[in-house]
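For this depiction, one protein chain was excluded, whereas all remaining protein chains were kept in their positions.
Showing subunit A:
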């Protein structure tokens, strides 16, 4: 299995200095563990990919278990997506791992979706664990849901999977790994700068999402109201038939007063 891990130019959350993004290091660990499980078969490797003007401390990812890092050098503000998409397409990867979102300041976490759309690959969000699927060419993904819940899904490869911070911690940094690892620099073809797709809208008051207890209610009632609102309500259906699931969703939407035809 050939695995690519997307690495973005992050910043340390406190010092603001360039640093690898922790959740991407966790993705790297999942990739390395998965590659180790394939038991030394040939064609089983992990490559790190970064598109950006410079590598900076991303070279440190070599110390976290990565053997081969490809740096696609782009111009300052150029959109990294085309360069990455081209490299991913040419690389013949079976699995692409990315962090849930970068940590560079303005990372929206949309890049994996852009890439998946460009490659026409399925994308699966918030993996906390990966294992080879039972059928060849599949991957079993443990998906992190809210409140520590987990859901096991099986995807057919190739696929793009983003990793959740609930995944196991990164492999510890080993300085010698940084010396051993290989960095490959490729010039990326010039790409337009990221178009700022910003839309201005007038401010409108939003409804409060937290249910309010009646004024003057006791602390316990206020707490109950707040926590019950967060707990969502609804009914849990395990493995329902598609028709039944659709009916339930429509019934729920009607109950909320949303117009349905």
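Note that in this section a residue touches a chain if its C-beta (ideal position, glycine included) is under 8 Å from a C-beta of that chain, and two chains touch if they have at least 3 such contacts; residues count from 1.
Please note the rule applied: contacts and distances are computed from a predicted model.
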item: Protein name as given in UniProt for the chain not displayed, "Fe-S oxidoreductase", "ABC transporter ATP-binding protein", "Iron complex transport system permease protein" or "ATP synthase subunit b"; value: "Fe-S oxidoreductase"
item: Of A:12, A:224 or A:252, the one touching the omitted chain in the full complex; value: A:12
item: Per the touch definition above, residue among A:137, A:172, A:189 or A:240 touching the missing chain; value: A:172
item: Where the missing chain touches subunit A, by residue; value: 12-15, 17, 19, 57, 60, 63-65, 169-177
